[in-house]
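Here you go, one structure.
Only one protein chain is missing; all other protein chains are in place.
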Amino acid sequence: MNYLDYLYIVDRGIQGLGFVLIFFFVMIISAIIVRRRDKPFIREIPTYSKLKQSISLAVESGQRLHLSLGSGGINSMQGGSALAGLSLLKRLYRMTYLSDRPPVATSGEGTIGILSRDSIRSVYEEVGVMEEYEPTTGQVSGLTPEPYIAGTLLVILDQHVSTNILMGNYNSGIALLADAGERRGCLTVAGSDNITAQAVGYVFTEDLLVGEELFASGAYIQPSTMHVASLHTQDFFRWGIVAVILVAGALKLAGVM
Amino acid sequence: MSVFDLNNLDLLGAILSFGLTLIILSFIFGDNLLFRFAIHVFVGVTAGYVAVMTWYNVLLPEIVVPLIGGSQAERFYSLLVLVLSSFLFMKAFPRLSGWGNPVVAYLVGVGTATVIGGAVLGTLFPQVLASINLFDIPGLFEKSSPVWMQISNAVVILVGTISVLIFFHFGARSNHGSHPERAAWISAVAWMGQIFISITFGVLFAGVYIASMTAFAERMTFSANFILLLFRP
Amino acid sequence: MRQLKTSIVVAIAVITGIIVLVGYFIELPVLKNLRIMLLHFAVILIAVTLIVGVVNLVQVHWKKIQNRQSGGVYSLILLISLLVTIIVVGYFGPTSTPSLWIFSNIQIPIASSLIAVLTVVLIYTGIRLLKRGFNFFSLLFMVTVLIVILGTVSFQGFRIPGLRELSTWITQVPAVGGARGILLGVALGTIATGMRVLMGSDRPYGR
Partner (left out) sequence: MSNDIKPNSGTSPENGKEFEKSGEVQKSTTGQSFQDSSSDNETGQEKKTPDWLDDAIPDEKTSDNVAEKSLMQDFHEDVEESADDPSDREVEEKDLPEPVKGEQEEDTIEVQAGPLVGVEGVLPVELDPFFIHEPVRRSIKLQVTKAQETQALLLDQMIKGEIESQPEVTQSKAVSNNILRIGIAIFLLVSILLPLSTRLPVTITPPVSRDSVSANQLIESISDGATVLLTVDYEPGLSAEMDAALASVVDRMMMKDFYLVLVSTVPTGPVQAERLLVLLNQRGGYQYESSKNYTNLGYMPGGPIGLLNFAEAPRQVMPYDLDGNAVWYSPPLQTISSISDFHLVVVATENPDRARSWVEQVQPKLGNTPIIMVVSRQAEPLVRPYYGSEPSQIQGLVSGFGGGAFYLSSNAQAGSSSMYWSSINLALIAGGLLMLIGAVMYTGKSLITRKPE
């Protein structure tokens, strides 16, 4: 058993806690730095630009948007992708609450479903047009991934959707949603934390969020110091990991460790 | 075996199963009423299952049973859970929705901590170690395949891991108000990362294709056998 | 007042999160028991969210029926099948013969047939992938797909030498490298997202 394994087994907990604490402090330092800067220095992700573009187009032409929040639960990071979708939902409604065809949001999990309804309702409250509020615009369309895909399929086919925004946790069934969108001739923008779904989405749309990109949604959809700071923190540890792998790997190859 | 050898329930099941298969497959030809019917049944039945499983596995043993026949402490705990659950239920009703937030916050807090811990100890540390140990020379000699091949494979895996990691790099610089862009050399490594991502996605897509083809073949052979069964004396 | 409410809700998320996280790494008996209790409560409450989901589903479809919206009939069908399932599975038990019958003859056929439809959809889009956007990466993607598929099948008299080995190599070497990179990236993203919640920056739990 080599030194690294020894470390790995004996002090794993302490190492983990140390890592989390360092992550925390790096995040705060990044936040301070980001706040001093005049704008966020982050690369452009075309999918997010395309997303904004398609939303603007749909809003302008008065067509209906469908926002699918996936079947991830609020209690896991699978919900993280749904939360990215939720943050989008309220903005969509602020833009379209007076439209004849307000966006429709579907989710595959109880809490996310309720949060989506909360969000929609709050917009109507904000602008005092509660009579326009349709509770069915935020709906749970299935309670496990497969029925969710099936139920959402019908929403896409029924609601004369012009743009499909798939932002949540899916399985390979995401292909059926994208296909239903194509049958109805609508644009699909996809982002999922499930990597299989990403691979399937790859053949359907170029407007796809890959791997880690979905977790960056906060910084792109609604730029804020902490969101941008967390991206810089990820970068910091990304390079840390690369350095550790290269140096330790070289030492191993040289037989030092 | 002929259709007459089946008991009524099995026969009904086979007919139902065959019918539903055809109805769903009819979606290939296009959307239709029967397809919608089947999908709604599917969603309803699964929701029913979810409700019953939750009752049998959680609500009954964790809340109902302790409340009825549990010790003082057990009763207290299940009562506490019951109260928290009722707050959660309020989320379903817009007027009372706010009462559910503390419970949702609790779930989010616990869930977040769990996945952070898992990501650190379950993926980050072991996978970084795995990447380092690719070059464990003594280990390489223990394996059957030639060492040079193992080392070259290790290099490919390492290059893949690192280039894909760098592909996701978010930081960028913008010169004089132009679009923020990554340094040229990072973009070059990212390009290589994209090659590995395309390959990984390709393998994943092929996997999805093979898996779904298994389902297709199973449904087709089932239908064929059922039809043969009908015409068998 | 509202600010106070918000602060309390945030505090709940942050404190429970920190207790569970610290307990994850450090094996203090007191902390461990407290953490197990917190986790256990959470599990029960998550089960309750499933029921809330069912309630939500029923609400949506009940409204459709009430408002005589298009597709109201289907909503009725959904509610009936839900009710029947609850009665049958609830009465006889989840793993009883009637429950197995429903599962084997309704759920499995529909779910697998949907996957069967997916197969056709995958081939359909696979055919048109390079039509949609031809570039080096999509070509590489398609070549990989074909190699893996052809490397999987085994026919009498049909054997392209080295194809299976190539397919296995792609699956076990470059794909592993790529997947590991993605997994590490996703782990970083997960930790960052989680830290924002534990810092009270992201608040995915209502007002």
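Lettered A, B and C in written order, each chain numbered from 1.
The rule is short, and it goes like this: a residue touches a chain if its C-beta (ideal position, glycine included) is under 8 Å from a C-beta of that chain, and two chains touch if they have at least 3 such contacts.
No experiment lies behind these values; they were computed from the predicted model shown.
Screening B:Leu34, B:Leu67, B:Ala130 or B:Leu229 for touch with the missing chain picks out B:Ala130.
Of the candidate positions A:Gln15, A:Ser87 or A:Thr136, contact with the unshown chain belongs to A:Ser87. One chain is missing from the display, and on chain C it is touched by residues 2-3, 6, 32, 36, 39-40, 42-43, 46-47, 50, 93-95, 99-100, 103-104, 107-108, 111-112, 114-115, 119-124, 126-131, 134, 139, 142-143, 145-146, 149-150, 152-156, 158, 164, 171-172, 175-176, 179-180, 182-183, 199-207. Considering the complete assembly, chain B touches the hidden chain via residues 25, 28-30, 46, 49-50, 53-54, 56-58, 60-61, 110-111, 114-115, 117-119, 121-123, 126-127, 129-130, 133-134, 136, 139, 174, 176-180, 200, 203-204, 206-221, 224. Counting over the whole complex, chain A has residues 5, 8, 12, 28, 31-32, 34-42, 44, 49, 52-53, 55-57, 59-61, 73, 75-76, 78, 83-84, 86-92, 94-99, 115, 118-119, 122, 126-127, 143-146, 169, 171-173, 182-183, 185, 193-196, 217-218, 221-228 touching the chain that is not drawn.
As a convention for this text, only the chains that are shown with their structure count from here on.
Taking the mean of C-alpha positions as each chain's centre, the chain lying farthest from the centre of chain C is A. The distance from the centre of chain A to the centre of chain B, with each centre set as the mean of the Cα atoms, comes to 16 Å. Per-chain CA centroids place chain B at a distance of 4 Å from chain C.
Separating the CA-averaged centres of chain A and chain C is a span of 14 Å. Annotation for chain B: residues 36, 39-40, 42-43, 46-47, 50, 91-92, 97, 100, 104, 107-108, 110-112, 114-117, 119-121, 124, 128, 131, 158, 161-162, 164-165, 168, 197, 200-202, 205, 207-208, 211-212 touch two or more other chains.
Among the residues of chain C, those in touch with two or more other chains are 21, 24-25, 42, 46, 49-57, 59, 71, 110-111, 114-115, 117-118, 122, 126, 141, 179, 181-182, 184-186, 188, 190-191, 194-195, 204-207.
Of all residues in chain C, those touching chain A in their complex are 21-22, 24-27, 42, 46, 49-57, 59-60, 63-64, 69-71, 110-111, 114-115, 117-118, 121-122, 124-126, 129, 132-133, 141, 179, 181-182, 184-186, 188-196, 199, 201-202, 204-207.
Every residue of chain B that touches chain A in the complex is listed here, in rising order: 30-31, 36, 39-40, 42-43, 46-47, 50, 91-92, 94, 97, 100, 104, 107-108, 110-112, 114-117, 119-121, 124-126, 128-129, 131-137, 158, 161-162, 164-166, 168-174, 179-182, 197, 200-202, 204-205, 207-208, 211-212. Remark: chain B residues 9, 12-14, 16-18, 20-21, 23-25, 27-28, 36-59, 62-63, 80-81, 84-85, 88-89, 91-92, 97-98, 100-117, 119-121, 123-124, 127-128, 130-131, 153, 156-165, 167-168, 193-203, 205-213, 215-216, 218-220 touch chain C in the complex.
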